[in-house]
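Starting off with a structure, shown below.
Note that one protein chain of the assembly has been removed; the remaining protein chains are unaltered in position.
Letters are used for the chains, namely A, B and C, taken in the order the chains are written, and counting of residues starts over at 1 for each.
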Amino acid sequence: MTDRDFAAIDARLRASFEAQGLMGTMGARVDDTAPGRVTLSAPITPAIHQQHGFAHAGATFALGDSASGYAALTMMPLGAEVLTVEMKINLIAPADGVRLIATGTVAKPGRRLLITQATVAVERVDGTRRDVALLQGTMIPA
Amino acid sequence: MTDRDFAAIDARLRASFEAQGLMGTMGARVDDTAPGRVTLSAPITPAIHQQHGFAHAGATFALGDSASGYAALTMMPLGAEVLTVEMKINLIAPADGVRLIATGTVAKPGRRLLITQATVAVERVDGTRRDVALLQGTMIPA
Amino acid sequence: MTDRDFAAIDARLRASFEAQGLMGTMGARVDDTAPGRVTLSAPITPAIHQQHGFAHAGATFALGDSASGYAALTMMPLGAEVLTVEMKINLIAPADGVRLIATGTVAKPGRRLLITQATVAVERVDGTRRDVALLQGTMIPA
Partner (left out) sequence: MTDRDFAAIDARLRASFEAQGLMGTMGARVDDTAPGRVTLSAPITPAIHQQHGFAHAGATFALGDSASGYAALTMMPLGAEVLTVEMKINLIAPADGVRLIATGTVAKPGRRLLITQATVAVERVDGTRRDVALLQGTMIPA
């Protein structure tokens, strides 16, 4: 892939991200993109809390799933779309912090299906990070 | 369990639900509770859309996960809490409709772990429903 | 589907099952087939034990996965094949008994992907049964 090719894919990815209402609701942003790897983040505010004041598993999942889908999108031809077929999340620590950071990667590209993995971390007020969730799933070209 | 016991559990469940910021953000409500079974629903608005105007997989997951957790909570002693250990979602159709409806059930209660299943459907403007996701996961008393 | 159509599919399914070396190694057999539902069973012998003398999770998975795949196969055109894309198993009780019985069903048929669910039970020496595992997965036409 040339830099120009990736720039076009990156522009499509960001336009798609802007069109995801849920990402806007969460105040999420695209932090980094590269072929096969995308990082998204979002502030942990009461709007996405569960009952103990941590990020809700649904918010953690949403960010990890979107990071996974966009990582897959970077491996697809320009103009393609991907949908989540299935996704599994293991929650490994409470999402107690000020920011959720999700990095999705493509474990196995493919024409019919892509396998993705993602890690979601929290950043705490002191800037330290801790992994809170691991995701593994399947994307399909739409 | 007596009706009075379940009434107390139901009150706790609803108080916990009210404390989940993400459920409030989604405009979600508790539709029905019974021992081992909880139904939640939420309107599909742009606030939870993905890029094609359907409900985002993250929103579908969030509602299914919460329904699963609260179904587990109905099987626990009063005052207990549960956390999601892991959850897997299979997305079986686009979440194209006006309302998401998630029903969580307890497939296997237990003192150390509970296994849950959930179905998420969409209701369309004509009132018809279609299943859009199946979830299977594990809850742990907190 | 006519009975004749299903008889042809059933014959193909049984021929495929006979060709699965692992099913032979486990002494597994086809107990029942119907459109969208297949039951397989296998004796719990030391050949498939884990370290405590119960059926190994790998054996429980193998039977549940095969039952799922063959359930999917009954929904496909004659001559098609299916492969497991992904499969998740929740182990809900020790597989302590004399026989494993796995029933796979198709939760969502489809041209590109099929979603399956399976329950694996053990039969004990007194003939009683207990569910030991729940599986949920995705099959793809091969």
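Everything that follows uses one rule, which is that a residue touches a chain if its C-beta (ideal position, glycine included) is under 8 Å from a C-beta of that chain, and two chains touch if they have at least 3 such contacts.
Keep in mind the model is a prediction, meaning the values are calculated, not measured.
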| item | value |
| --- | --- |
| Touching the absent chain when the full complex is considered, from A:33, A:103 or A:138 | A:138 |
| Residues of chain B (touch criterion as defined above) contacting the omitted chain | 85-86, 88, 112-113, 138, 140 |
| Interface with the unshown chain - residue positions in chain A | 88, 90, 92-93, 107-108, 115, 117, 131, 134, 136-138 |
| Missing-partner contacts on chain C, residue numbers | 16-17, 19-25, 45-51, 56-59, 61-63, 65-66, 81, 83-91, 94 |
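We take it that only the chains that are shown with their structure count from here on.
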| item | value |
| --- | --- |
| By mean Cα position, the chain sitting nearest the middle | B |
| Euclidean distance of C-alpha centroids - chain B vs chain C, Å | 29 |
| Chain centre separation (chain A, chain C; CA means) in Å | 34 |
| Sites on chain B at which at least two other chains make contact | 88, 90 |
